[in-house]
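Here's the structure, in structure tokens; my notes come after.
Heads up, one of the protein chains got dropped from this complex, but the rest are sitting where they should.
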Amino acid sequence: MQVTLRIKRFNPEKDKEPWWGEYKFAAEPTDRLLDALNYVKWYLDGSLTYRRSCAHGICGSDAMQINGSNRLACKVLLMNLGQKITIEPLRGYRVIKDLLVDMDAFLAKYRSVRPYLVTHTPDPEKERLQSPADREKFDDTTKCILCGACTSGCPSFWADGEYVGPAAIVNAHRFLFDSRDEGGEDRMQVLNTLDGVWRCRTIFNCVEACPREINVTRAIGEVKKALLYRKI
Amino acid sequence: MNGAGRPKPESGLELYAWIFMRISGIALLVLALGHLLIMHIVHNVDHIDFQFVAQRYATPFWRTYDLVLLWLAMIHGVNGVRTVLVDYVSPRGWRTASLASLYLLGFVLLALGSLAILTFQPPMAP
Amino acid sequence: MVKPLEYLTYRGGPGHWSWILHRLAGVGVFLFLLIHIVDIALIGWGPKVFNKLLFLYRAPAFRTGEVLLVGAVLYHAINGIRICIIDFWPETMALHRKLTYAVGIIFVALFIPTAIYMLSFVVK
Partner (left out) sequence: MVQRYDAVVVGAGGAGLMAALQLAGRGHVAVLSKLYPTRSHTGTAQGGIGAALGNHEEDHWEWHMFDTVKGSDYLADQDAVEILCREAIETVYDLEHWGLPFSRTPEGKIAQRPFGGHTREFGKAPVRRSCYAADRTGHMILQTCYQQCIKHDVHFYNEYHVLDLLIENGRCAGVVALCLATGEICTFHAKAVLFATGGCGKMYRVSSNAHSLTGDGMAVVYRRAIPLEDMEFFQFHPTGIYKMGILLSEAARGEGAILRNKLNERFMERYAPALLDLAPRDLTSRAIYREIREGRGIEGKNYVHLDMTHLGSEVLDKKLPDITEFVRTYMGIDPLTHPVPIQPTAHYAMGGIPTDVDGRVVIDEKNTPLPGLYAAGEVACVSVHGANRLGTNSLVDILVFGRRGGRHAVKFIQENDWVPLPAHADEPARALVSQVLKSTGKERAADIRDVLQDEMMDKASVFRDAKGLTAMRGKLRELRDRYRQVKSEDHGARYNTELLEVIELGGLLDVADVLVESALARQESRGGHYREDFPKRDDANWLKHTLAYQTPKGVELKFKPVTITKFQPMERKY
């Protein structure tokens, strides 16, 4: 099939303003959008810049706005996108070059929720036991690949970048609901603030954007509920 | 670490605001929709005049009803607009100023409204 | 950061639109409430002033606005209930799209007849 990629280009080293690059070529309908981007980079314009690695939706490198929604370029096939495809960088982050954005602030938020298991009891000789039912409680949120699609699609985050954002909350949830974790109190304190979970207005754009199909809003809701019960 | 911002200390305020929004919302569902139903649909502005109000306020029930509605709607609304302002007004000074104006406005109008409801003296029926 | 118009260009899900409407409706109703308090307070000035004012309310433009107000409160209320449901029962979030569509359907089902009924007085 014939496709046209409209890509928002911006290289601060030489451009004053972002501009739209248009690239027309033939591709297989079953190609990933990432394959099409690679085609542009490899054969049409070597300066096109974006991140990519695994090419099958696991590493979280290539989240971008595709036809107006946040997706992973390696996880959408051209046949589902139509002939004219508009591609822009994730919004809400500083654009460094073309589709590549600065994720430092995003990752700093991730780190702020203490995303690691905290235990005070000494480790047993073998594994800590955990029932399948307890394991199931946080299964959904262990899937996060830190791609940033959710946070960048969240209107509350667009409004104020101080919002810790859905991705960080997802990762806090992963530990808050892990029966082995004993660091909940600290994490709760970070989240029980204006810039924590309470800025979430249940807009669900995060859920729509998440390439790992994590029900992000539900995780946030569970954290809110946990905060509520802790206080009452 | 740019833009990370140290998390502000927990105060619990946001949590209480959140729960209040939900409880007052459910109450408003009955009160506000009831109010609209009575004043704008079953009756409509064609029927409503001073006389109508006077009759209604002859019973304490409607006064209480309106008073509760006023308070809940006002606090719910002020808090709602607060979230909106906090979202879109990030420069510190502007944020403080706009929030202060909002609270002031809310307070004055709440007082005014309460006063009107409480002090209203229906003239003796002719 | 993100410009106001760009809030409309992002293609999120139905939740995106329901939030925009909820927020607009909430703020709109709040602004009306402010005016409403002032005019009701005028009742303290006695029947003359008050009844005169009601004239304003009876103007067709105002009557149409009234329909919008009812619509705004109605939508905000129904959607508010959806928010409460998903907040207190996070399990229901698996159905989030369906719930949002349900709000739309209920709103239309209630609002259209009400609006026709109310507008029928204006036309008269």
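First chain written, first letter: the chains are A, B and C, and each begins at residue 1.
The rule is simple: contacts are C-beta pairs under 8 Å (C-beta built on N, C-alpha and C of every residue); 3 or more make two chains touch, one makes a residue touch a chain.
A quick note: this is a predicted structure, and the numbers were derived from the prediction, not measured.
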Chains still shown that are in contact with the chain withheld from the display: A
Which residue of A:L5, A:I66 or A:L146 touches the chain not shown here: A:L146
Sole contact to the chain not displayed, among A:Y93, A:F138 or A:Y163: A:F138
Interface residues of chain A (partner: the chain not displayed): 11-14, 30, 32, 41-43, 45-47, 49-61, 75, 77, 96-97, 100, 103, 107, 111, 114-117, 119, 123, 125-132, 134-135, 138-139, 142-143, 145-146, 174-175, 178, 180-181, 213
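Rule of thumb we're sticking to: only the chains that are shown with their structure count from here on.
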Distance from chain C to chain A - Cα centre to Cα centre, in angstrom: 33
Where chain B and chain C are represented by their mean Cα positions, the distance between them in whole Å: 15
Centre-to-centre distance between chain B and chain A (centres being mean Cα positions), rounded to whole Å: 38
Two or more partner chains touched - positions in chain C: 83, 87-88
Where chain A touches two or more other chains, by residue: 159, 161, 201, 224
Residue ranges of chain A in contact with chain B within the complex: 104-105, 108-109, 111-112, 156, 159-162, 164, 188-190, 192-196, 198-199, 201, 224, 227-228, 231
Parts of chain B lying in touch with chain A, wherever the complex brings them together: 1-5, 7-12, 14-15, 17-19, 83, 86-88, 90
Interfacial residue positions of chain A with respect to chain C in the complex: 65, 67-69, 91-92, 153, 155, 158-159, 161, 201-205, 207-209, 215, 217-218, 221-222, 224-225
